[in-house]
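This report refers to the structure that appears directly beneath it.
Excluded from the complex is one protein chain; the other protein chains are retained at their positions.
Naming follows writing order (A, B and C), and every chain is counted from residue 1.
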């Protein structure tokens, strides 16, 4: 029997497959399609301190083998998430990871403190791609010092393991990973979206109301694999890999590159059953490529 | 009549379309397909001081809506390019731009000096994505100071305008653009490839012999547009835009985003006639979207 | 519970200027009972197009398990659709969203106002409304004569007025030109079309309760991604927003900000 269970800090996963933050809401909509208990874990949409409406529409655009989104962290705010969204997930036998957003260190810390206290939450995913309002919009995710600082502060208050979600929009992803590792991160989650744009030829202006958006989907898979591979050479933290996964083969590629588990985002929009399908097919596919388990496969492409 | 001519430093272009460096060799092979005189310009494969064989094979891999390449700057060396390759291009009525590679400032300078002396060459495209061997492999293209330094030195010796080709693998593309602008660059060329990987599931290792490669093609178009748009807000230099162009609509998108002319790379592999086709169709397409000329369209999406 | 299916193309024909009519068959049809809902269609092979395309249900023939859609070719997705031939399969997710709330509507005077590709869902709506013994008047706006479709189909069910921007067919101008003369003792109105038109219509029809169907670019189409939201008119609304794919696409005319 091919063992597809994975054990990560705070997370005992039946399988390495989880929906990526922002692509699965708070789970309710997808529960109409299949039993959420089948998932390795669920990563919920980013929580911020106050509720946010997000950006104006249009918020999404299709691109070649990908899409742009500029949702703008729309969410009801951490307290409402705890009171109105999380209870729905309780009956399912699946670990829930909360994505944590913010525009200041204080906001990250407060959200982390409150949501990590929820017994339903098993780990946090610290989304450091949000702009730092105080530092004039520089992203926490592109400055190793800022990233380390926010990680450190969040670690101080979080009662659950903290996975830091890295932005790919950087010159040196390894420096970012090392910075958050030494700040005490329990794991990494990579990659978030690449910043991109597209234009409306008729209107002669950026298609998204927000002008720029985050590029996701198969288009970015090579960048995700490269970054995970590079980080894996130098950092021992567990990595939840993501970026363009649509198949079991993609999952195996991410594992080979150095990921310990994976998240699936955009592909859920094209096929709402994609996570379930991949979970069902993964044991046979691993076997087909000669692996006895997920852990047997993970990082096999890195040792050289 | 829709005017598609464009005037840039050193370059009087009949039209804004040129093949991108590395995707068109030194022109000879494509001259079997159509008359090279139709092109706005030709950008030749990178020249280095000595001939280089490049990386081991496999050197290319297909990805979703893109490809990875790790050719490794294979070229016969600057002197042989001048003696054996450039004469072929002389009879065509088309400006030739030489892409300049190197692993040290000295190499860039020497190549620029020699090739800019050729009367066939109208401009240089300084490819700063090559690793800097002396500084331990940091790319010239990811450090604004190194980029400015090499630009400055090359400008000192070049008798032709210098377009600096920016790498997209950076946290802050605007800082890079500003650095080379103040170092005296005459124009920008953007973007080069995003670094990516893919894995061979059977061999359980990176598919490219070089492990990492450069991602090009439609997959990267949103990133290219975003970077051009961002740079255009802050820098006045002319921009030759590229990254995933396959159609007239794409060309117009790049112009709207702030480019003055464009280069077409990967699409030549799928359709060797692509540049010619786009040139033929561009006047009608511009008209369809209500533009009277390329210059009328350029940067229309930027003024807000 | 079936929520998706590879449906088979039965027919796909050019209907009007840049406009096609496609008939799909499959048991999923049995779920398509509410006018105003949409199908979320997969485009191209594999994952070549990462987003589905929302297209309204134009008509349903439950007996033959056939659903009709009408679409305008405006980009890569709809032009792919236009090239599909009978026998080919298209993956359909749906029906999605909430349609027009007409269950209780009977013996009423109703006004249906459509513009361009906002017309398709109104056909199924009109059919249902007429079945429920209502008296329907339809105002259908198009850009030009060649873009007009389903005039006869509507005429069989309702008093129908055609309006074209350029006056090449029917009344010249906008659908709102006709409203003053037709809104008389109308009980409800139903409208679908470009946002600018919906805006004008709901202004013109301020004093009549009505329902409008909105469009927005979608990600998931099932309510999970927050791509397709719009703000509520009521600032004290608990959420302050609606998801068009899930809460809509049909809203009360005074529920959301256009």
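Things to note:
Convention: a residue touches a chain if its C-beta (ideal position, glycine included) is under 8 Å from a C-beta of that chain, and two chains touch if they have at least 3 such contacts.
Not measured: the values here are computed from a predicted model.
The omitted chain makes contact with just one of the residues B:71, B:162 or B:256: B:71.
When you scan B:96, B:112, B:267 or B:294 for touch with the missing chain, the hit is B:267. Contact with the omitted chain, checked across C:25, C:48 or C:143, is made by C:48. Those residues of chain C that touch the chain absent from the view are 44-45, 48, 80.
On the side of chain B, touch with the chain left out of the figure occurs at residues 22-25, 29-30, 32-33, 45, 51, 53-54, 57-63, 65-67, 69, 71, 74, 76, 217-218, 246, 266-270, 272-273.
Keep in mind that, in the parts below, only the chains that are shown with their structure count from here on.
Distance from the centre of chain C peaks at B, each centre being the average of the chain's Cα atoms. The mean-CA centres of chain A and chain C are about 36 angstrom from one another, to the nearest whole unit.
Chain centres here are Cα means. That of chain B falls 46 Å from that of chain C.
The residues of chain C that reach two or more other chains are 47-48, listed in rising order. Multi-chain contact residues, meaning those touching two or more other chains, occur in chain B at positions 64-65.
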